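In what follows, a single structure is set out as structure tokens and then discussed.
Here the complex is missing a single protein chain, while all its other protein chains stay put.
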């Protein structure tokens, strides 16, 4: 095929671009992606990334279910999601091509390692014929490079085994992409040198591959349509930034929250995808005085957390759907004895084991309603990776101020997605120190603060406050067991009033974009924030009267929410579930809100939302 | 005090009367009550009874928390509840008087055993002084009898120990009440003779006491105001009757249901109040081919039930709030693998351990919404003791027809309350035999019936149908594990559609009393049926435009319900919880239904409902 | 466990450890005797009530904390060991006792018991074994003997019971003891040993449920048979029992089992009677397995301390509040500045 040099051509400017690196689990695509992310951040772009791991630990090489991918969306404007569709796909083998092809933009550029495109791998990927030859990809631009041998050649001089040499392939590909988007290689060079400090040979080989990939772009004769791009820096507020995943921000937020409360943290959990990362991250925070406990199961985990809170630490437990389900009974105990507790639910596809590695928002009902008895608690949700930090602090504040369990909802997408975060200064956060009760005068364990209705927190070890608590109904005035009918009514009302009262202690619901009243409000919660924001922004730019309202507090709902939503002709509630928040809003406000549900284990695409909003504006079923 | 003989006086006719027997756990009040119930049924009255056991197994003699009571409401008209307030209280000791006094009608008759009214017992009941003397009971009529010594005297000749003799006290009291209401003693005499067949001495002593109590009434000079009554027989439909508790009817209904389905029953449970009775009753039904299994905990119980259903029996599990909470995760599995399962929840006071021996309806949210993921199942509720029979059969029908878990909600009141039941003939019930799949042709485990969307039930042991199922999402077309986004959406929609479709297979919602549209509908579910029926009947007799709608099917709701309820100006929803069904109705129909909640561990009183309905009619907050 | 400092060591009476709540067990229930023994033990050890915590599950036994004047937490069925683990992780200084019945700890709670023993959390775990579910009115339990007739097994139970002590040993417990509710001399001694052992101390207390399983242990606890049917083992002492202390236990020659020998005039040693070594797990296993007609072993069967879990995790004192530079935490790894 005829090629023309690109040297002449200037870089084509793009406002934003979506690149996806895809290959075998062993190909190091996640590393490649995070290196590109870093270089892109340093280049001043706004960005969002999302990794897509295989469900299997280490599936056989070359299989479709063994494909690991990393997607980044970066731009000169604010970036809200990892991107609907891909501009540039790097496919290290046929399986990677097969799995990711459906997400390509028309005319997208596909860069393939022809070294891996052989009969054996076609078979593993269940390709009847070579997809590069059967014309099935005519709609795209394809760059064929034998990265394998190119890499081997590049690292020749470093005396690696063939196996080791081929492991540098991802750096070769990264070099090429760096060239294509005019990125600086230095940050990756530094990283390689520290990572392989003990084996300079490996470090140098990788660097060589990186440079070779870059050089290839500069010198090789590339087919028409393959060119270089520039994505100018975004206008971001000045300040210090880092890249952060939701899991990281959540872990740090819990640590920060406990410091603001002046409490020790006892984090009790049982591993489960996608919640385990929180356990891992906090296990690494021992130096901050965090105690972590891997319990024998989720029930033991929440019970240990309750025991820790009873003893005067902040008990925190974390899991995902099935594990949260197991905590249900114990959650009732925490509600009944009114101890602070933070329960983090990293939602995943359900029901049952469902889709452990896929994201979903289908545990809202369980969080708000899913217990025996009238058992109210507070529920809050984070909207973006870095928002997890704020929400974690809020969870600690509510739990300790109101002596109540707080359910914090996040999801598999937020846990793994990353975005740049303008780092706050901890000094700007208002402490909310806990005052343990110590005065025996007129003490009983269910004495309440008249304002918050929170009971006193009297911890064992305090002289003169010895008392007994439990899950049987308690007398309002003494805390002793009581079977009295009127007292049960009073305690039930009080438990409900205490949680309802939180509405007075949270900000009034604001409007993210658009006017305070109008034709249509798109009401969301949790990780749908990114795509909703972009979709609404796009439609507003197109002149549509659309507003965005995004909830952090799910229960209780902000005091002004009903009134606010009443101001719109139509309220559309997109959720990654079969319609849960929408039911809550309808029940609370008798509001004819309409749901838009997506239950595919994948986040909403901006386009899907735009279509639905258009439909809603035209009064059609979304 | 001056007394006049009653012999002259004719019996005063009453349309209905409420009698409560109250004494120490050891005094045999439950036996006394059930004997009076039987005699009263035989006399042709309609009736309703409710036992009130102490929370403690066997509290110290004479303590208030050791009081055991049995209440019966019987009449010449249809009886709906055990009665708001008591006409005649039999108090065997001061504690019994103290605990039950608040439930007396003004001017009620109190019969006390003065033999037990002594300083020791006043102290145990925390009475400062003798309540019979301090004028605190002036509002009532009091009959003082030293039943203890009267009984001792009566059984003298039978050579019993003092302890044994005093055990006959309850029969003495029963004899007196028989006299008062003109009941025949024969049924009790027969019962005593069979019960103490092996110890005729005891039998005869008890009979002697019974007769002595009766004779006392006939001969003794009784104080003014103490007289005899007659409660004429009710006009009940002709037929064969028995007295039945909800627990009994439920057990028999499950057995009947399995016979109609042609299935073995594997009942797996873990003891918990008030659900244990079901386990006990079914453990006694081995001769009907029922297998019962007391598991190590509630999780094992539901899992064993699921295993049994997988193997081709009908798995049934039963518990109460905290135990149901523990079953949450496994319920998700049953929903995901689409196996039939009946889960009985005998609701009790919550949250947490709550009030184990008190009744409540606060697990509706848990039943409908309380799971991770979008996990729909069918929920039905029984309204009265004998209705448990019908509802149990319906639960088995839905579970097997739709290959789904069904949650059957009953409560502590229904479990223990009893009422006369006109016995149906089993031949009148339509069988719904299960057809296990056996044809390997085109088989896969998630092949569905196009009508019901139920998957095929292929049990191990069937040649050619070997297959694997599990809690991970399954491919719609093969049943194999699938992580495909579109497939997950399709399966989620299908699971929801299958349950929603049940609405086509249940009767349209009818109106119990009143017109199909009008000023006010009182919408209830479960055990509030009795008091609501009576309250609505009373108000309708008083000319009010009130209708009663009572739900059996909670999820899905009957297809016509929204339309039906839209026909009333106001919809009032009384519940023994903090407002759960009312939220469901508001969310489903955007209906401004108002809740009336009572969370005291006790059923609604008719008067409470009448007041609330009046308020609602006048447009005031109930 | 809190070390009682001298000034603290003022005289304490058993009744100082009784709460103001009315005790609501059935008259004649073995739980009363255990409560008495516990209050005496607390007094003898002069435990500081404010540093003492009783954590229980659900059941008649689990009502225990309400009757102590210390801190108490009546949790949920089966989970007391897990809750207590959290208490110790937050504050290892607390003196924590875990109370539960055979259903609470061996039916629904068996897994937590296993793990608390395996981890060796510094708790005193007291299992009140009445071989029945008392609170729920008499269903059989995992320790009920085969053939037990109960509301849920009207025809008699079919499944073999688990031995609490053998289960504890199999789970890796480092302190396993046994006592009888009414034996007010031995029970407090055993409780003191449990308290003195740093790590998970497991004590099975045979407790009579007078209402639903009366006399379950008569065959080795009745006054007239106790000396012949019980052997109270003490470390370093020969395994001797009998009214006249004239019987002993020795290894049956050529096998791994115990048998009874009559002591001759030359005494235990000559008769090959074993000397109790509480650090010998196998001997403890043999003793725990003794069943009538052999005498039932009571006392400290096994005690071989190892460092306790929470002391390794958090040390000796109440876990300190979270501290450290949060800004530094957020700035770990790569950061960049946007001007």
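Letters are used for the chains, namely A, B and C, taken in the order the chains are written, and counting of residues starts over at 1 for each.
Operating definition for what follows: contacts are C-beta pairs under 8 Å (C-beta built on N, C-alpha and C of every residue); 3 or more make two chains touch, one makes a residue touch a chain.
All values derive from a computational prediction rather than experimental measurement.
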(Q) Under the definition given at the start, what are the shown partners of the omitted chain? (A) A, B, C
Q | Of B:26, B:232 or B:307, the residue in touch with the unshown chain | A | B:307
Q.
I'm checking contacts with the chain that's been left out. Which of B:135, B:442, B:463 or B:543 qualifies?
A. B:463
Q: Among B:18, B:275, B:299 or B:398, choose the residue that contacts the chain missing from this document, as touch is defined above.
A: B:299
Q.
One chain is left out of this view; which of C:46, C:222 or C:257 touches it in the full complex?
A. C:257
Q: Out of A:352, A:410, A:462 or A:597, point to the residue that touches the absent chain in the complete complex.
A: A:352
**Q.** Absent chain, residues of subunit C that touch it
**A.** 107-111, 114-115, 118-120, 142, 158-163, 166-172, 251, 255-257, 280-283, 285-286, 289, 306, 309, 312-313
(Q) Touching residues of subunit B against the unshown chain: what are they? (A) 38, 41-42, 44, 187, 236-243, 252, 255-256, 258-259, 262-266, 268, 285, 287-291, 293, 295-297, 299-301, 303-313, 315, 329-330, 332-333, 337, 422-426, 459-472, 480-481
Q | Interface with the unshown chain - residue positions in subunit A | A | 56-61, 63, 65, 270-273, 276, 279-280, 283-284, 286, 292, 294, 296-298, 322, 352-353
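Just so it is clear, only the chains that are shown with their structure count from here on.
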Q: Just give me the whole-number Å value for how far the CA centre of subunit A lies from that of subunit C.
A: 46
Q: Let me have the rounded angstrom distance from the C-alpha centre of subunit B over to the C-alpha centre of subunit C, please.
A: 40
Q: Can you check how far apart subunit A and subunit B are, centre to centre, with Cα atoms defining each centre and the answer in Å?
A: 47
Q.
Where in subunit A do residues touch at least two different other chains?
A. 329, 333, 337, 470-472
Q) Among the residues of subunit C, which are close enough to touch at least two other chains? A) 58, 76
